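Everything below concerns the one structure shown next.
Only a single protein chain was left out; the remaining protein chains are all shown in position.
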Amino acid sequence: MRTAIQGDAHILSLEIGEELIESILSYADREKISAASISAIGAIRSFELGYYVLDRKEYLRKKVDGIAELISCDGNLALKEDKPFVHLHVAAGLSDFSVIGGHLFSGIVAVSAEVVLRPMPNPMNRSFSNATGLYLLDLLPWKAF
Amino acid sequence: MRTAIQGDAHILSLEIGEELIESILSYADREKISAASISAIGAIRSFELGYYVLDRKEYLRKKVDGIAELISCDGNLALKEDKPFVHLHVAAGLSDFSVIGGHLFSGIVAVSAEVVLRPMPNPMNRSFSNATGLYLLDLLPWKAF
Partner (left out) sequence: MRTAIQGDAHILSLEIGEELIESILSYADREKISAASISAIGAIRSFELGYYVLDRKEYLRKKVDGIAELISCDGNLALKEDKPFVHLHVAAGLSDFSVIGGHLFSGIVAVSAEVVLRPMPNPMNRSFSNATGLYLLDLLPWKAF
């Protein structure tokens, strides 16, 4: 991983073989970043996508072995049970230029990944939501009074 | 809706059943935000996509009932005829991991939607463009003199 701090953005240039989510977590841990928005492009392989089935409160999962262009990769870093957790959704471009996508469980950088991390000043927590079966961002209720 | 202000970013955690665009508009209205960039991930249902046919100056429309992963959702908030208007394009991931997308007319949050709003200091207006039949961002002409 190669990195640069650019104003309020941290740029991570991930290298072949690095796991995308673990790399971001390692960086955030060492740099004491507990909340951030994340955006990336690049290429990944051996990745696993998820589609959440709300009725069953579980993910359908799809493993992809080959290399895909990382067309979009958006999400955030927050705390889940006091540990940093990266939530990313990705669009992955295949060799026929079709696109698949969903929630990203994991993915290995295939060529490069260029990540923009924008740290936030305060921690954000995720807490378990019974209604959805997922850990959602636990912010303050907003009143449209 | 749950919210947090994080430096120059406003984080909106939308809840099941909330309409995505209306929620952003409500928040922006109450918080006196008239211009912003927007990025989100999450899951939506009962959404309507558009593809603009320039020749006919109208949108093809597609309604989708089921739940889709909100893979990417990018755009902005600006003023259209003096009223706040949200312009978003989305990539939506289906249960077979295929992706559909286009302009977003509306969509209901299906599980959660995590929105990053970055307000801009000055209002931006959209004005009607005869050439396209759409309201485009009416900024100052830039001269590559």
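Letters A and B mark the chains as written, and numbering starts fresh at 1 in each.
FYI, a contact is a pair of C-beta atoms (placed from the backbone, for glycine too) under 8 Å apart; a residue touches a chain by one contact, two chains touch by 3 or more.
Small disclaimer: the values here were computed from a predicted structure and weren't measured.
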| item | value |
| --- | --- |
| Candidates B:I67, B:V90 or B:V111 - the one touching the absent chain | B:V90 |
| Contacts of chain A with the absent chain, listed as residue ranges | 1-4, 6-9, 11-13, 16, 26-27, 30, 39-41, 43, 67, 69-72, 91, 93-95, 97-99, 110-112, 114, 116 |
| Residues of chain B (touch criterion as defined above) contacting the omitted chain | 8, 35, 37, 39, 49-54, 60, 62, 72, 74-76, 87-91, 98-103, 118, 120-122, 124, 129, 131-132, 134, 136-142, 144-145 |
